[in-house]
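And now, subunit A:
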Amino acid sequence: MLKINDIHKSFGNNEILKGVDLSIDKGDVVVILGPSGSGKTTLLRCINFLEKADSGQAGFGDLKVNLHGASKRDIHTIRQKTAFVFQNYNLFNNKTALENVTEGLIVGRRVPKADAIGIGKKALDKVGLSDKYDSYPSQLSGGQQQRVGIARAVALNPDIILFDEPTSALDPELVGEVLTVMKNIAKEGTTMLVVTHEMSFAKDVANRVIFMDGGVVVEEGSPHDIFVSPKEERTKKFLKRVLPEDYTFYI
Partner candidate 1 sequence: MSEGLNYTFLIDTFFIALSGVPITLLVTIVALLIALPLGFLLALTRINQVPVLNWFSRIYVSFVRGTPIIIQIFIVYASVPLILSLFFEKYNININVYNINPIWYAFIVFSFSTTAILIEVFRSALSTVNKGQLEAAQSVGLSNFQAYRRIVIPQALVVALPNICTATVNLIKATSLGYAMSLQEITLKAKVAANVGYNYVEAYIDIFLVYIILCSLVEYGFKIYEKRLRRYKYVSA
Partner candidate 2 sequence: MEKYFDVSYIWSSLPILLPFLKVTFMVAGLSIIFGTFLGLILAVMKLGKNKIAQKTAHFYTTILRCTPSIVLLFLVYYGVPALADNFGLYLHDLNTAVFVVITFTLQFAAIMSEVIRSAFDSIEKGQFEAAVSVGLSPFQAYRRIIFPQALVVALPNFGNGLIALLQEGSLAYTIGLIDIVGKANLIIAANYNTHALEIFIALAIVYWVISILIEKFFGKLEKVFSKGKQTINTN
């Protein structure tokens, strides 16, 4: 459903992405792991045109676009098919939780207001925020804000949701509530591409794990492949560093 070919991106002299390929099918939950600076976030942002790639192609079903020189219309179309969950939530500060969720529906997609509000409330119910419709972001905790962020993405009913380190700005005790919500929407068959450092999420929820380092995909496979029998030296080194010594997998 989503195919990325040979994507390159540099910031100044610093080449962040050195030709990455990616393919995601409907219903996939793909987790990208890797040390910081490996290009995971940049990859995600290029897919949604938040950064302009230097070169590369994207295929979205029948739609084929050049990631460097896409037309405004194509960019708009792809953004309509995707949704993005940000590391620091980026809720609209001047809108209530419900307005945050309905904004894209009403303004971006011209869904009638009454319908949008229905969809929005349902999305907020799903993330456990039925009592926070009218709260402004400043009145919500970090975990609640990120759940609104996820509801905002889910409400759009996109083909795929891109998660950019959704829990890394949260206090440890708030990470759980967000991961639970993510697990639930994964179970419903939502296609997800997730950049995260949460190994347990990768292990329990993903059906495919990609390990990136130095701007390239080093290795990819099922969680079992990656965590239990990694082939590449760099993958092993990374896992050894991030996982406790006696960490064992039961898959």
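We take it that contacts are C-beta pairs under 8 Å (C-beta built on N, C-alpha and C of every residue); 3 or more make two chains touch, one makes a residue touch a chain; residues count from 1.
The set was built so that all candidates are chains of the complex that A comes from, given by their letters.
Everything numeric here is computed off the predicted structure, so don't read it as measured data.
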Checklist outcome for this item: Of the candidates 1 or 2, the one touching subunit A in this complex is 2
Item to check | subunit A residues within the candidate 2 interface of the complex | outcome: 48-50, 76, 79-80, 82-84, 86, 88, 90-96, 103-104, 107-109, 136-139, 152-153, 156
